[in-house]
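Note that this is a trimmed complex: some chains were dropped, and none of the rest were shifted.
Should a chain be cited, it is by its letter among A and B, assigned in written order, with residues numbered from 1 in that chain.
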Amino acid sequence: MTQSNLTHFNNAGEAHMVDVGAKAVTQRVAVCEGLIEMLPDTLALIMAGNHKKGDVLGIARIAGIMASKRTADLIPLCHPLPLTHVEIQLLPQPEFNRVHCLTTVKTNGQTGVEMEALTATQIALLTIYDMCKAVDRGMVIQSVRLLEKSGGKSGHWQRSEV
Amino acid sequence: MTQSNLTHFNNAGEAHMVDVGAKAVTQRVAVCEGLIEMLPDTLALIMAGNHKKGDVLGIARIAGIMASKRTADLIPLCHPLPLTHVEIQLLPQPEFNRVHCLTTVKTNGQTGVEMEALTATQIALLTIYDMCKAVDRGMVIQSVRLLEKSGGKSGHWQRSEV
């Protein structure tokens, strides 16, 4: 593994947006996950609100979907991509005092959508933090990572341990 | 701790942007941190590039600073704030196969800047992911959390264990 493996740099070591113009347009899928850990009482509040009022998770889901569309604005060398699908599941896990986020993003394009899926996950989890920070400043975001990707020349990739 | 502690909802359980108009304008500071874990070879590449060419950390720092200014665009109920200072330290920790991110944000305003500091941290770490994912898809973002905040009515808060 050498410096030249970092494709975001040209031979002079200068950053560029990699030329993907010759790549095939294929369906690209990325799945990733992340967690936010909190106090048991905070999670109880979120769960109480979820289906009636004070819908923290519903708002976080919207924030994550909207953020996926801003990825190329935020990540300097990311290609702009017209996404065809974004799905975010936010699952309270009271046995672990946390909310689990699972995000799937798809496009038909010349490059993958890992960054879109990770950005959506991060902003969804941050939105949970924002809405609950008045009662629990100590919440921690953990294990934001890619689980699986498919499409493109590099093909299918799956995390070995999940 | 009851539902009414989630100040982002009004009495009807509907989301709103909390009225901060009567709060004092004071200096607000937030410090937060986060990590990205990777393969030893990936970290070696980042460290090799850092001071000559292929400057992954320099680009991630810029991305994080720029993202702090987009926080109110990303987090639905966040107040827009004119930031007065943003500083991001990205420190390779080869003994742990990771890069540590420490972010400080300041404003003179009517509400705190925790969300700006956390957003900057998240996007800085995601940018490292983006620039190295061609060689290491398995990188994981960990422990994104607030370390300290000051200013405003709620005063000084510091994480007990760091």
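Here is the rule we use: a contact is a pair of C-beta atoms (placed from the backbone, for glycine too) under 8 Å apart; a residue touches a chain by one contact, two chains touch by 3 or more.
Just so it is clear, the model here is predicted, and its values are computed rather than measured.
Asker: How many copies of this one chain make up the entire complex, given that 2 are placed?
Answerer: Whole-complex copy count, per this file: 6.
Please note the rule applied: only the chains that are shown with their structure count from here on.
Asker: Could you grab the centroid distance between subunit A and subunit B? Build each centroid from C-alpha atoms only and quote it in angstrom.
Answerer: That pair's centroid distance is 16 Å.
Asker: Taking the touch rule as given, give the residues of subunit B at its contact with subunit A in the complex, in rising order.
Answerer: Result: residues 1-3, 5-9, 12-15, 34, 41-42, 45, 48-49, 52-56, 59, 62-63, 66-67, 70, 73-78, 114-115, 118-119, 122-123, 126-127, 129-135, 137-146, 149, 157, 159 of subunit B touch subunit A.
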